[in-house]
Structure formats: C-alpha cells, structure tokens
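For this view, one protein chain was removed and the others were kept in their places.
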Amino acid sequence: MRASQLLLQLFRQPELALTLSADSWVQLIRLLRQQQQLARYAYLFRQAGVFTQLPQYARHHLRNAEIIADKQYRQVSAEAAELTQLLAPLQVKPVFLKGAAYALQQGLPAGIGRTFSDLDILVPKEKITAVEQRLSVFGFLPEPVSAYDQHYYRKWTHEIPPLRHHSRGTILDIHHNLIPPISGRAPDIRRFWQQLNLTADGYQVLSLPAMTLHSLIHLFFNEDFKKGFRDLTDLHLLFAGFSEQDWEQLLQLAEQTGFMFELMLACRYTSYLLATPIPAWVMQQTEQYQPSKLRLRLLDFIFLRLLSPQHTLLNTYLDQLAALLALIRGHWLKMPPQILFGHLSVKAFCAVRDALFGKHQFSPKRPG
Amino acid sequence: MTITKQLYLPPFTFSVTTDIPLVAANLQRLYAHAPQAESLLVDYPLRLERGAGLRRLFKPQARFFADTQEPFQPLQLQQGYAMLEWGMNWCIAAHEMQYVIIHSAVLAKGDKAILFPAPPGSGKSTLTAYLAFNGWRLLSDEMALILPFSNKVQPFVRPICLKNRSIALAKSWFPTGVFSSIATDTHKGDVVHLSPPAASWQGALQQAEIVAVVFPSYQADTNLDIYSLDQTQAFMQLARNAFNFGVIGQEGFATLTAIIEQVPAFEVQYNDLTAVAAFLEQEVLADAR
Partner (left out) sequence: MALPVLKAQTLFHSFADGSGTVFFDPDTGETLALEWNATTLQAVLSGLCEVKLDPQTLNQLRAFGSWPDSMRLDEQHDDN
C-alpha cells in the first residue's frame, strides 16, 4: 500500500499502527513531517492508547514534534494576550483565526498537535492601517516582499503583507476579509463579525460553525494544496465536535455567504477520505449543490489526490497533473479573467526567470 | 552521477544524496571511520544538489535540502561540503527536542567530560582540535546533547569546523589529519572540516559525565588567565548558548540549573593551548571525583 493511503487508514484507525514494521515508519514519518502532521498523529496514537507500544524510531520523531507543538500551543496564548493588549487603545479587539484560534480554545481537538507558521487575525478594514502602524511601533515589522507582491497584496487581496516580530520571529497575517474581494465572492464580512465567541481566557474567535466555514473556504478556495491534507484533518476534527444546532448554523451561514458548493466539497471529501461522521440530512442538503456528473468526476480526480497526504518526492505524474489543475482552478476562483491573466503572466515570467537563472537570485533575502 | 551515502552518527542516522563530486569525495574521506550499524532507519534524508538553470554554467551553486525543506539560500558550489555540515547541524537544532542541546564543544578523558560553550571567534574549534589530537576524546565540536534531568552527555561525533587562520595552524600540527577541501569566502570566512582521530569515532556510543563547564576565550596577549564564574553568570551563559532551551521548557531549565550547581564553571582567557590543557588535566579533572 502506498504510504499516502496508509496514513489515511491510520487516521481512521490509529490502532493499526501496531501492525506496522519498523521499516515502514521511515516513509510515514517523512510524509507526516512534510505535512506538519507528526504532532497530530502523536495525539491520535495517544488517544487510541497505542503510542507507548510504537517502535522507538516512530516514538522518537513523534515525540520531538509533540514537544514543539506543545510549546507553540502555550506560546500562542502569550502572543494573543500581547496583541489584544496592544490593539485595545485603538478600540480594536482582534479575532483570532485558523490554527491560532483552534489552539486558544482549551481542549478543542483541532488545536492539539496543530502547528502553524503564522498567526492570523481579522480586524475591521477601516482600522487596518492604524493596526499596522501601531504594531510596527511595538516590533512587528513588514517582511521583505517584492514590489509586485506588495502591490498585489494591497490592491487585490483581503490581507496586508505579513509582519514579523523582530525578536520572537512570530509572523502575523492581518486580514480584513476571509477571501480576496477581487474574486467577487468575498462574503459580507459583517455576517462573520456577528458570529463571535470568547475563549475561556477572553480572546475573540469565530463561533464553531463560522470557524469551520472559514476553514473549508480556506481549503477549497485556494490554488495551493501542499497543506491540503492537514486542512482536511482540521475539518474532520472540527466537524466531529458539531451538535445538530452547529450543523444548522453552518448550513445557514454557508447559504447566506454563498459557500454551499465549498461546503458540499468539504462534506464529500472528509467523509470519503477520513470517514467523518456527517448527518445524513446534511449530506442530502449539500448534494443539491453538486455540479454535473462530468465536472464532479474532474473535481474528484483533483481533490482525492491533493487532499491525500502529499510528498513532492513521492508523488506520481497524476498527482502533479491534479496539482496543476488545482492551481489553475484556484487562480480562476480568486480573480476575474483579465486580472488573472496579468497575474499568471507575472508568475509565469518569474517561473521562466527562475528556471533560466536558478531560483533565489531574485528573492529578497531575510535580514540576519 | 548521483550517489547516496548513509551515515550512522549516533544517536542519529542521516542519508546524503548528492550529485556534487566534491561533496561526495569529502564525505567518503572524513566519515571513513564513522561507526557501522546493522540496519539503519534514516532519521534525516538530506540532499546536496547543483543549482539548476543557466547560472550553473558561469557561477555554479549548491543547494541544501532536508527532505523537501530548503532552510538556506544556495551557496557557491565550492562551499557545498561545508553547507552539508551546517545543514546537518540545522536538522538537529530544528527537530531534536529530547536532549538539552547547547552550542558547545564536548571533550572527555575517559568518561569525564568538559563542556566548552562559546560564540564564534572564541577559538573554541582550535582548542577542540588541539585537545582531540592530544589524548582527549571528542564527543562533539558544535553540539552538546545533554540527557534531560542528568549530567550525562551523549556523543555526536562529527568533523571539527576550523576557520581562517586556525586552518594553517591545524595543518601544521596534525600533518596526517584528514582535512576536507577548503570552502573559501563563506559567512564565517574560509572553512575547513577536520575528521577527529579514530579513538573519538570509536567512542561514539559512549556517554560521559559532565564535570566542568569552561568558556574559552582566545586573547592574543594573554598566556593564561582563569576566572571562576558564579552560578548565576554560568547559568546565563549556558542558557544563551542553548539551542532549544526556549522550546523544551521545564526540562531544560531544571537540567541546566542542576548541572550548574554540581560542577565548577570557568572562563579561560588564553593564547597558549598547552597551558590550557595542563590546567584542564591537572586542576579541573583532578578535582572531579
């Protein structure tokens, strides 16, 4: 069995790990490391009560990742406290998104063993310049990005270029919407501002259904699926904690904001790949948003591959074709054709340039 | 031609795949005495590749990959082997959290080890090379792997990284030593790696007990000055040189405070290596029970 298939099966039945030979762990650990899933699987194995019986090799690497994830889990509260405090004088209470939001909710399974490389926050659009200015005074400085990217961010997207804390190295992404307005699909963000929860420590996050909707929009409204498997497991863990009422709210919010199609995809592929328990009535309602048989087969071709654990060195040509199709689809979703064309041609120019001269000659270097 | 070589460098196993002949040749020579193991499960699959593109025709580059990750900007091709050594250090510093890892040389007589934590420029590697070739056992040139809640240190035997003027010195002292090709003009200046003596390789599985911490500081105009450090100073200097101290939390804090209370710590300013060695052997080791 391919390592990728094996990992899917282990997600559904972690106790199968006990049947694996020491040798087969080498590929699995590589794949999990590339997917940033080592710590999450460590958690699954512990939950299933099999961790301590795994071979030393596997425990060694899983435990390393667990220690790093634990540290991040603890550190994120400190970062959230500082940001909340720094922005209070501006009358801005940031909403923590994605990985940080999962980790800030004590005991939420999606937050345990979930590592992330940046902290995402949502602030009101009219406050975003003031937020950026104030944070820069307190050590969050812009990362070097190319002039084209700078322009692209400011003009077309839902966020500003990332900021980096000068000493801690924390990368901060500041959003004013959840997807780029230029796509024409950006939701009325006020609907999300009405779906807020406070964590036990008083940090602001989206409600479970709204957070889940954001997670699935982020996954399916994208062109890059390198972390697709991780995002799919996020969805599984979030769905697993849903009450009937949460499902009703999720459907309602998806309907209002126009993301029923993406919800359909999320339900289809979590249940297909991870056997996520989704109520039959939810499946039925979302299935109304399925496209034609032919298009559905194309989507299946793309997503069943890209949402399985990927490793660039182990992938087949079909996996690469699926990735290319997803790239084109993702750009198409985000931008009207004339802007897409301009964007792709700049990206294509960069690709040709890198191929000719070797990468890195033109990328901005990090200071230090 | 691409070759893959497996390196068992206890406690870790690497595999290195490279299409750069200079890297392959250095690897074969410097790791000739590395321990052998029956069955190897690779912890870190590494690649060192020629950069692609037209650029390679006029200014060839080397790129380092830890599996699919590329942590560094490419370097010049002639710096490829040094880049691989630094890449191996990066892998351990970035991933290994079950040892308290200090940026430090570790040398031992028998099973009594001394830590030499020091920033670049302190002459640490020259001292390391000198001691390793004069009856001491090298456990590590760059990284002390300390077992949590103990004063035991795990060897991680690797070549010694010599810089600039110490290269010619080392070559004159140890004419039979196995040196890598020179990497010129790196961010550390000119760099050569030196394979430790066979005895150090043979002890690669043998843990040792930390009996002192010595912060070396090369001073051209000082023959030998020894300062005893108080525990607070010693702890802070050690913590400042600890790679994963901030990540591993309580384990690291408890381990380092305990070590500092159990063993003496010195700052040694010197320009005379034989005098340092005499002090270490006659004073420091003699006092360690």
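As written, the chain order gives the labels A and B, with residue 1 at the start of each chain.
Here is the rule we use: contacts are C-beta pairs under 8 Å (C-beta built on N, C-alpha and C of every residue); 3 or more make two chains touch, one makes a residue touch a chain.
The shown structure was predicted, so the numbers you read here are calculated from the model rather than taken from an experiment.
Only one of B:Ser181, B:Gln206, B:Gln219 or B:Thr257 touches the absent chain when the whole complex is considered: B:Thr257. Listed residues B:Pro10, B:Pro35, B:Pro60 or B:Gly249: the one in touch with the omitted chain is B:Gly249.
Considering B:Gln28, B:Gln231 or B:Thr274, the position touching the chain not shown turns out to be B:Gln231 (whole complex). For chain B, the residues in touch with the chain missing from this view are 230-233, 235-236, 239, 245-247, 249-250, 253, 257, 260-261.
Although one chain is not shown, part of chain A still touches it, namely residues 71, 74-75, 77-78, 168.
Rule of thumb we're sticking to: only the chains that are shown with their structure count from here on.
Rounded to whole angstrom, the centroid-to-centroid distance between chain A and chain B, based on C-alpha atoms, equals 38 Å. The residues of chain B lying in touch with chain A in their complex are 41-43, 45, 51-56, 61, 67-68, 73-74, 95-98, 246-249. Contacts from chain A toward chain B in the complex involve residues 22-23, 25-26, 30, 33-34, 57, 60-61, 63-65, 67-68, 70-71, 74, 311-313, 354-361, 365.
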